[in-house]
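Note that one protein chain of the assembly has been removed; the remaining protein chains are unaltered in position.
Here is chain A:
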């Protein structure tokens, strides 16, 4: 079953059909070596992304949430091979990325990224139009056509091409620049767009405008989004499914409503209760999560969250929980979900979800 499948696919590039995930990530791993000493030998590794598996279905929006440093952005950069993964495979519409079937360049044409910093992601010396037209030209579109496409996209993201095409990034506001970045990402007619904190730097009114724009564009172009953010409200608003990450691993993944209303993993619960509420009866009086996440150089043994978890038991520090089904399409990596794990709250026997 696919959540939020598009009514149409305007590009007719669908190979595997709607049942094939658009993006499949298997065992993605990135360890950054830390060198030290006189000889510059590798002394330790930062386990930024430590074995991540997930799928993004066609036409859905997968929200990725987690604290700073949990590996959200690294995951996005690994997907586009902007940094080389230590291990892991990425499949796009059933084809392995980097195989003869699907070259990296072709994959990058179909997958684009919008960055958080709207200023740093536009070349200050190029006009808006030139920035958007750059990528199509790289892929062999003649300049005239690329510029025409750039102007068309500017109009679609709500910027009058007559006024904005010839301007430079520093003459635009943050919201306008982020619209340009979205247009730039769409210039290659991608199928998957990675939005890395794409609205986090915008003020609230502009953020709402850009979010609505993203939803409109998704319908119009039949896009699939991987939406990375630390803002839970925004993720809930835009996502069909949500993936919660903690210290480079997936803690919980499931449909947006389920994760937000019936979270299984204590980390998700804590994260959700840290959301500020307007309702005075639901005001959080104390921080649900104390302290910073542990150091990813030396992650805790067993369950990575056990150092901050309020349900911690003896077994949590020795057994590492695997992602286990907790409901339809809902998985969590917590020993309280794993049947017969030894945790007092774990379901007994098999097949019964908590």
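By our rule, a residue touches a chain if its C-beta (ideal position, glycine included) is under 8 Å from a C-beta of that chain, and two chains touch if they have at least 3 such contacts; residues count from 1.
What we mean here is this: contacts and distances are computed from a predicted model.
**Student:** According to UniProt, what is the chain that's been left out of this complex called? Choose from "histidine kinase", "Response regulator", "Peptide/nickel transport system permease protein" or "NADH-quinone oxidoreductase subunit E".
**Tutor:** Going by its UniProt entry, the chain not pictured is "Peptide/nickel transport system permease protein".
**Student:** Could you tell which one of A:122, A:157, A:183 or A:335 touches the chain left off the display?
**Tutor:** Missing-chain contact among the listed residues: A:122.
**Student:** Which of A:19, A:34, A:87 or A:162 sits in contact with the chain that's absent?
**Tutor:** Counting the whole complex, the residue in contact with the absent chain is A:162.
**Student:** Using the touch definition from the top, which of A:112, A:224 or A:239 touches the missing chain?
**Tutor:** That would be A:112, which touches the missing chain.
**Student:** Looking at the full complex, which residue from A:24, A:131, A:229 or A:268 touches the chain that isn't shown here?
**Tutor:** Within the whole complex, the residue contacting the unshown chain is A:131.
**Student:** Which chain A residues touch the hidden chain?
**Tutor:** For chain A, the residues touching the absent chain are 77, 80, 82, 104-105, 108-109, 112-113, 115, 117, 119-127, 131, 134-135, 138-139, 160, 162-163, 166-168, 170-171, 181, 184-185, 188.
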